[in-house]
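Can you read through this structure? Questions will come right after.
The complex appears here without one of its protein chains, the remainder shown in place.
What follows is chain A.
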Amino acid sequence: MTDPRLPAAYLQPGTSSFSDFLASQSPDLLPGRRALPQGQVGDLAPHGTTIVAATFPGGVVMAGDRRATMGNIIAQRDIEKVFPSDEYSIVGIAGAAGLAVEMVRLFQTELEHYEKIEGTTLSMDGKANRLSALIRANLGMAMQGLAVVPLFAGFDLRQGHGRIFSYDVTGGRYEEQAFFSVGSGSLFAKGSLKKLYREDLDETGCVTALVQALYDAADDDSATGGPDLARRIFPVVRVITAEGGRRVPDDEVAEIADRVIAGRMIRPDGPGAPLTGGATGGNR
């Protein structure tokens, strides 16, 4: 007869980390623990593309386009790539979409699990480090083409402002100032934000700058989806402030996107920045 009670490992005090517990109890459920045959498998899986994030006084905004590509095919045109990881943080993903979504789910559970067991939330740096550990565990798959590169942002309640962290495939974690972008269109998005971002932008201004940046990314990168006017599919935008996080409703994003597009009808390359700096001020 088997013992019907909860397994001993469940009743043992010790780790507050869900991923550590999963590794000891059901390691097959960990995203990075799968043995793959030799060779590149990156072309088999859809890839998510561009994520942008920027801070404003009092919070941080993250936005992601809606396209997933598989080689030259558009695998999905309304994928969501920006997720809340807990009440005060968001994570956006670029790279192998299936694996990334699974990793986000693990990360969400990890943060919630810690909060429930310890009765308190992890610090912002603690959360960023946990995400780092999850990505590091995926290095083997990353080397075979299934890389996941997230962008993590949140409101640091202790410091009282929004923070952004970027990662590399080895789990390296870097804090970014003001704005950042990851994914295939990130070069163009970052170039765009360089010219558009100002530190004194308010929430709506910040969202507009990110929508502009995604438009510029989609303009030059085939894997990034622009606003889909026929289907009314617009970027997913999430905002975190001291009051917690929320997703900006689709109609608000649509309104901003419509204004951006109207501007592009007149000047397809988007708003021009002054040739010599200082006129608008606030640029880094």
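General observations
Quick note on the criterion: a contact is a pair of C-beta atoms (placed from the backbone, for glycine too) under 8 Å apart; a residue touches a chain by one contact, two chains touch by 3 or more; residues count from 1.
Everything below uses one rule, namely that contacts and distances are computed from a predicted model.
One chain of the assembly is not displayed; among "Nonribosomal peptide synthetase protein VioO", "Proteasome subunit alpha", "3-isopropylmalate dehydratase small subunit" or "Pyridine nucleotide-disulfide oxidoreductase", its UniProt protein name is "Proteasome subunit alpha". Of A:E80, A:E112 or A:D258, it is A:E112 that touches the chain left out of the display.
Where chain A meets the missing chain, the touching residues are 3-6, 10-11, 13, 18, 21-22, 25-26, 29, 87, 105-106, 109, 112-113, 116-117, 119.
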